[in-house]
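Left out: one protein chain. Kept in place: all the others.
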């Protein structure tokens, strides 16, 4: 019935804390899973493989059927692996960065198995969302997969990940401000229907961290908040049944940069800059965003990356064509003009973009 | 299967904004509902009845089958009304404070109809939770009912509600800090299993508001955040399938006061004081709580209520017996002793309690 | 989304076999339940109490918190019991006939606990449906409750129940033929929407038994088929989210008789006769129904009950007023006239009704 309460899916296992990789086995077993297949991203096994595999295989009732070192997101290569996995597998575990998580998540989807997500860096909300990004017919494509059954994030691991991943995560989080604003803009222009609960979660996810006191971004309490926020962002998309609560015009700029550039920067890095830019165009909460990206050291960090204003200019023009069915601020020409002017005149943008 | 992703229910309609009572009809119709029964709390019809009923009945496809002025939460009186409601009713709407919302919510549950919650004051998270508090066999009892299908909160209305309701809402929100801490304490003592996602939502709900800048508590942006936070708290309970993420030792003190006192204060008023007390016992985030309750004017407000330390002392001793199956800080004697000492020695508590 | 697959609920425990009362404990434990409250219908404890309670309490992990001898379906009396049940109860078990099952089912609904249905006679499909029939404001009323979490039917027990219960069960089963026909009639008259899957289950439930060979109705294989059919009928209603697949004009006549008569006969007895009558009015599969009710001995049995044609005549006129929103054959005057003529002229009806 249209009048039944809306049902959504959330992870059954959710553990976010320091030094918990040795508990992975207990978490899995407690959820009733006994036989798993584990995918490690390149180089990840060396770092965490022993700890994780030991915590699994030291349990008498729990066992690892197969392990892979894998980072390939071309669907034609995923397929044969997905269907070669033993029929008695009860769950797929992915450990590492974005690529292996996307690969393992899609394999879990194809085999109708629960997926357990163990990110070793949290540069975006992919580890907690139902979508994934694969290479299909040679092109990077966002496809539907499955909501993670489990999310296990060891903050001590995130802490020791390269700074670029932390800054990318912060860039992705702050983007919810402009994304949600674009979403309401679409609704006001009859181009979309906002799911208010999803919008609320997305806003809460960013507000709780941008308003939080901290001494340095690598401190445990701050990173835990970041991971929680990225997780809520992933769930907000699931509730909305689309990416709108987490991805607006700022994401379109980043997607456009991915097309334009030989070597794009990390998703969240590009998104963070685009978020500051779009908040100025939207004239919405830009002081807050500026303060957050300055205080955290995000701006200083990206200043060293030699990114070019020309590329952003091209990306702004390309942005609306990425998702022609949407109607964000950048789908309106005057806003694209405004955005390009800001690239030239805004002090911060002038400083961080060459 | 135990390994299926966890499904939860969330409201389909969720609208939180200023001056939206005139849109109630559109929200309902958009959700596919055509025939409704409306319950107003005492005195509420005079204030908002015309606006709401007009917005409903002005729609050609939408109609009001019956309206009630009702504030009685004795189950023996609810029953006959519930089963006298016309069989073609498609939804039950409750408008007003805690009592009418609980009554209407329970009637919706008994008739297996969607419930639409329109609080005119948000002194606690009842408007967004699946539970309700009724008088059964003469005693106030918390019973299971149904998750609201719709939540519609007009911030302009909340703004004009007496300050005691706003302070009560703030007191209920801040209590998530001690409640979640008690929950993890229970888990560490093998007396409960924390649902990490519910705990995260509860923490986000309070963190986003206690860290938020504002000039006065009655400003729209601040109240919207409060309402969103109370809503998330209601949902967190639904995810946990119990009240633990939103209700710990601080709530036990308030429940105990309800038993002890002739005229208890508003739930959230009592809870707010008890939260500050318990945060000192738990030695967890008490500076944050103290700052929040001071800055918002909560402490100054309650100072005028002539509440008595003796009653709190009795309540502390009674607290563990309220929920004997739980294991909060107050279920341990030394913590009860510590709490009672704080009543006598803590400067703020000495000031606000006679 | 309106385009999501339709989700329905089915029992987790379903055991239908001979001499299985001693396994009740194992079935419950296997489903993860540890603490139960048991309701016995009047006189049922003497017959089966020891066997059932022993099978529960002999399990070390499983225990009975409370037991009741209960047959009262007045809601004002159910209420206090429902809310006095210990908070650590994990399931409600009902053992006996229609009344105790309805009472226990409603108590389970009020307490949001799983309900386990153990009928000792299967005179209708109540043991497997989500609805129940209570006395509210002094009148017998059908209310929404909860789908049984478990259905356990010991065929050996059903076998030894008085014949009237078996014939009543057969009468209720055969009624699916006229009920489904009425439902399609309603759809053709734009007064309802048939859920084709529910209709199919209802038809299968009756077809599998009316076409089945047997030597006597009390043989195990035949009774197992009857119980399975009644179970499917209960589930068909749940899928349709209303009683239409299992209850048409023939049920309206029975409901009307309940109002008219001092001492009505068993539901299924009245329904069976009304089904034969209505199949003649509908001119649909009446030979099949006549053969089934003759061969099973149903007609011979009811002939001894001294039921009166006059009462059926009154019931036919009253029938459409019982459910004014429906549009069955009996909602059309010419069919009521036809039906009343048949009471006078049909050989079988003349024989079984005085």
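Which chain is which? They are A, B and C, in the order written, and residues in each are numbered from 1.
Operating definition for what follows: contacts are C-beta pairs under 8 Å (C-beta built on N, C-alpha and C of every residue); 3 or more make two chains touch, one makes a residue touch a chain.
This one's a predicted model, so the numbers in the text were calculated from it and none came from an experiment.
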Residue in contact with the excluded chain [from A:50, A:76, A:219 or A:295]: A:76
Which residue of C:134, C:232 or C:257 touches the chain not shown here: C:232
Residue in contact with the excluded chain [from C:67, C:123, C:168 or C:205]: C:205
Identified contact with the non-displayed chain, of C:147, C:273 or C:316: C:147
In chain C, positions touching the absent partner: 2-16, 31-33, 90-91, 114, 146-147, 149, 196-197, 200-201, 203-205, 207-208, 211-213, 225, 228-229, 231-232, 239
Missing-chain contacts mapped onto chain A: 75-76, 79-80, 83-84, 87-88, 110-112, 136-137, 141, 143-144, 325
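The definition used in the following text is that only the chains that are shown with their structure count from here on.
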Greatest separation from chain C - chain, by CA centre: A
Chain A-chain B separation of Cα centroids, rounded to whole Å: 33
Rounded Å distance between chain B and chain C, as computed from the means of their C-alpha atoms: 41
Centroid distance [mean C-alpha coordinates] between chain C and chain A, Å: 53
